[in-house]
Structures are given as structure tokens and as C-alpha cells.
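One protein chain is absent from this view; the other protein chains keep their places.
Labels for the chains are A, B and C, by order of writing; each one numbers its residues from 1.
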């Protein structure tokens, strides 16, 4: 270990490695999505138009994972030290993030056929579980263990808490709606992700 | 977070994580290209010669992504802080970069059959959109928000602006030409990428 | 090389690159697991239930690789300098870690059919070899070469030695049991990984 890191606590995984590992998993999970964009029939021109749901699923999920990465980056930037439980909660969050390409593939393939309900449910439940682990990681850091940096802005911490808390309820609502109408549920999921996208960009400025 | 980073702004994604995430996506998108180089028929010797377009598409696209990575590195090295909008623009750019393996696969498979036009169009439009997002990211940083470092070299900033601006028009021209002749369009695309490769190496020295 | 690193030893691979390379391989090996979660038959709803062993194998293996990553991070954080032999031992460890997705795929596909024994054996032997290389890396660093940091906590070093040593014997026992009952062997493997998960989180606190 170079002297750069001499002041890190010996025997602890440095936060910088947690970031590198997380950055890697977010980046790979996002990039693997392209493997499921396939246009294998010919003639190619109509085929490229026919598979538009796979482009939409790709772009939508890439952006979702990207927003999750932005939120993860904000969260970790407020954390001063991470104990083993924090590492394991982070690992559970990454397990769900890296799972996202699977339901994305199902959604792109089945959004408009008779298996739409099962596909939307798989997608919605995955986002729901991801959102639950985001909350567990955040509230463990904030409330239970005092891992937050002493100079973390109170206003910002409360803002993140306020924006994370409704996540699981919103995704749960979208999952329940899937039993009535898969397409409405998919639209709700898109609206929730769009909300978090706007929240991350516009609202965060004030 | 180690004391290394104590001076970073709490509650912001550090630029170093934006770089790590971007480096990961550029690296994965480039490396995944090899999955589409396939020689599955036997006898193997003539098959290895027959699939030369997939080698060309691999090498050409790997270099294109690599040049995009060099440009991204130069751009970010001039940026002092990144707000949420910058992060989202960066995310949109990465979404298009990670999409590149898909049209590359189409191009390698169809460059010399009757689907060449559709394949070249898909490839050209992807590079066009990538080039548009590069411009949006750059000009948002430079012109709109003053995120640039105070000590950024004026000469260099003007040079980058001058080299980025024609990108979308050049790629658009190549896309239009694809309606007349896919092979000429592919040659134009290659020439544009070659121009940026030379621009990045030779012209940058002065 | 930036001045940041000016104090690193010229001509040695910096520990920070060993970490980056290892973080990349752990992250990719974990994320690639999702490629083997496949639900290709229709109707989709029963198919999603039928493939539950592939979810279990995904989650279990992702967590195993994650725990290996936590242990690797702890180990490296105690190391002050790494010689070429340490680099090569580390490389052998990474070779086995990156191999894990292959037996995972076998286990998910064959846990409940007549090939369960071969699949569990492949999985168990891979974890056994991984655990042997973890021990080689650790004891080379600690005992043979004195690469450990001078201020490494004696208590922690002894704790890690004590927790690593039984690993190969435990995995070997589980492998032997696979000849009698594949399912009992799989349960034993799960118990060993769970033990290391708890060891990494709960016991480490005291």
C-alpha cells in the first residue's frame, strides 16, 4: 500500500475500494444491457423498427441504473467510515442492482404480449427491492450507527431521507397495479424513475 | 470516506467517481465488442478469412470508443465541479457510448449484404447521437454554467470547441449519404473517426 | 504519472493498481452471474417460479464473491508493499475467483437432476481452490516475507489467520460429502459461506 493511504485505518476496507467496487458493478450492469438489444431477423430495416421496445428498455434501464449510481455517490460522499454491516448492506444493494438486466430483458421481450404481467411484475419487484436496500443502507448510516460525516449538511441529509422514504411505497403501488394493468404499471414505474431523475437534477439545486 | 477526500464537497458525487464510472463504461463497451467476433464454421482456416469484416468492425469501433474516452478525459480534466445536470448529461452520453456495440454487430454482419443500408444507418445515427451529447456536455460546461476550471487554458478550450462543433454535421452528412450508398457512407464514417484520431494526436501537439 | 504518485516506488506496480485490477475482476465476475439467469419458456409466470434455483445461485454466489472482496480488501489494507511473488499469488487467486461463474451456472442448472453430484463437486472444488489461494496469499504476506505494515494490529492479524486457516478443511469436508449426498454438500457449502458472512460482520466487531 502506498504512503498515500497510510492514514487509512489498517484492517478496514477503505471507502475508496467500496466506491471502486460499486462503480464497477453499476457500470457493468448498465453496459451489459446492450447484450439484450438484438436484431436478428432479416430484412434488417423493418426488424430495427420492430425491436423498438428493446431500445426503450435499454435507455430507460441504463438511466435508472445511472440515477441509482448518482444517488449512491451522494450517499457515500456523506459517509465518513463504513463498518462491516454497512459493507454487507451495500453488497445486498449491489446484488439487486446487478440483477436489473434480467427483468429488463423480460420486459423488452414481453411488454406487448400475453406475458406482459409477469414481465412487469418481475421488473417492478426488482426495483422495489432495490429501493428497500437503498433505504436500509441510508438509514443504517444515518440513524443507527452515526457513520455520517460530522460536517454533513443537515438540510441535505433531511432532503435525502425525505426523498428516499416514499420510494418503496411508490414502487409497491406500481407492483400492485400490475395485477390490474401491466401497461399502466409500466407507465407508473417510468413516472417514478422520471420523478427521481428530475428530483436529482432540478430540485437538488435549491 | 477516508481523510483523503475530506476536502471534497459533502453531498456531491465526487468528480473522481464520475471518472471511475465513465472509465468503467468506456472500458466495458470496448471490451464487449470481442463477444461479436465469432468464427463458428469449419474448416476454420477459410472461416477465419471470411469473417474479416468482424475484425475490422472490432478494431475500428474499439479505436472509436478509445478516442471518445481520450476526449472525455480531456474534457473532464478541464472541469472543476460538476452539478447534477452535468451528471445527467454525462449519463446520456454514456448511454449512447454503451449502445455502440449493437450497431457494430449489425455492421459487421451486414456490410456486404442487402441489409447494408439499414446497418450503416444504425451505426451512423448512433455516432451522430453520441457526437450531439458530447457537444451538449461540453457546451453546458463551458458556456452555460461556468463549471470550467478558472485556470483552464483559453487556447485549448477554444480548440476543443472548434473541433467538437462540426462533429454532428459531419456525422449527419454521412448518415444522409447512407440513403444513396451504404459503402460510401461507411467510408465517410471511417474518415471522420480517422480525422478525430489524427486531430487528437498530431494537431493537438501544436 | 501525476505528482500524486511521485512517492510511489518507480518500477513497481503500485498497490492502488493491484486494488483497481482486483476490484474490477471481483465486480465483473459478480455481475456476469446475471447472464446465467434465464427464463426463456412461455407462459412466463410459471417459468419465473420454475427457475428459482438460478435466483438462489445468483444471490448466493454474488454474496460469496462480495465476501471474498471484503476479505481481499481487509487483507490488502494490511499490506505495505507487494513484491512480484505477491502479485502472482494475487493473480492466481483472481483466476479462481473469475472462474466461479462457471460452476455456479452448472449448479443452478443441475441441483435437482441426476447431474447434481458433478455440479456440486465442481462448485465445491472451485471454492476449495479459492480458499487455498486466499491462505497462500495471506500467509505469504504475513509469515514468509514480512510485507505487512509495521503498524498492522497484531490482534487483527491473528484473528484473520485464525479465520482463514480452517477454510480449506471446511470446503474439503463439503467436497467429500458430495460423494455421499450432493444436497447435504450444497447445504454445507451454504453454511460455510454464511459462517464467513457472519464472521465478517458480527464477530469482527469485538
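Keep this in mind: a residue touches a chain if its C-beta (ideal position, glycine included) is under 8 Å from a C-beta of that chain, and two chains touch if they have at least 3 such contacts.
Everything quoted here is computed from the prediction, not taken from an experiment.
Asks: Looking at C:38, C:56 or C:98, which makes contact with the chain not pictured?
Replies: Per the contact definition at the top, the residue touching the missing chain is C:98.
Asks: In the complete assembly, which of B:78, B:137 or B:170 touches the absent chain?
Replies: Considering the complete complex, B:78 is the one touching the chain left out.
Asks: So that we can see where the missing chain sits, which residues of subunit B does it touch?
Replies: Residues 4-5, 7-8, 14-16, 19-20, 23-24, 26-28, 30-35, 37, 39, 42-45, 48, 58-59, 62-63, 66-67, 69-70, 73-74, 76-81, 149, 151-153, 156, 197, 200-201, 204-205 of subunit B touch the chain absent from view.
Asks: For review purposes, identify every residue of subunit C that touches the missing chain, sorted by number.
Replies: Interface residues of subunit C facing the absent chain: 1-5, 8-14, 17-18, 20-21, 24-25, 28-29, 32, 35, 83-85, 87-88, 91-92, 94-95, 98-99, 101-102, 106, 110, 114-115, 117-119, 122.
In this section, only the chains that are shown with their structure count from here on.
Asks: Working from the CA atoms, figure out how many degrees subunit A turns to land on subunit C, in steps of 5.
Replies: That rotation is 90 degrees, given to the nearest 5.
Asks: Quick check on subunit A against subunit B: do more than half of the interface residue numbers occur in both copies, making it same, or fewer, making it different?
Replies: different
Asks: Please tell me the distance, in whole Å, between the geometric centres of subunit B and subunit C computed from their C-alpha atoms.
Replies: Chain centres of subunit B and subunit C, defined by C-alpha means, are spaced 35 Å apart.
Asks: Please list all residues of subunit C that touch 2 or more other chains.
Replies: In subunit C, the residues touching two or more other chains are 24.
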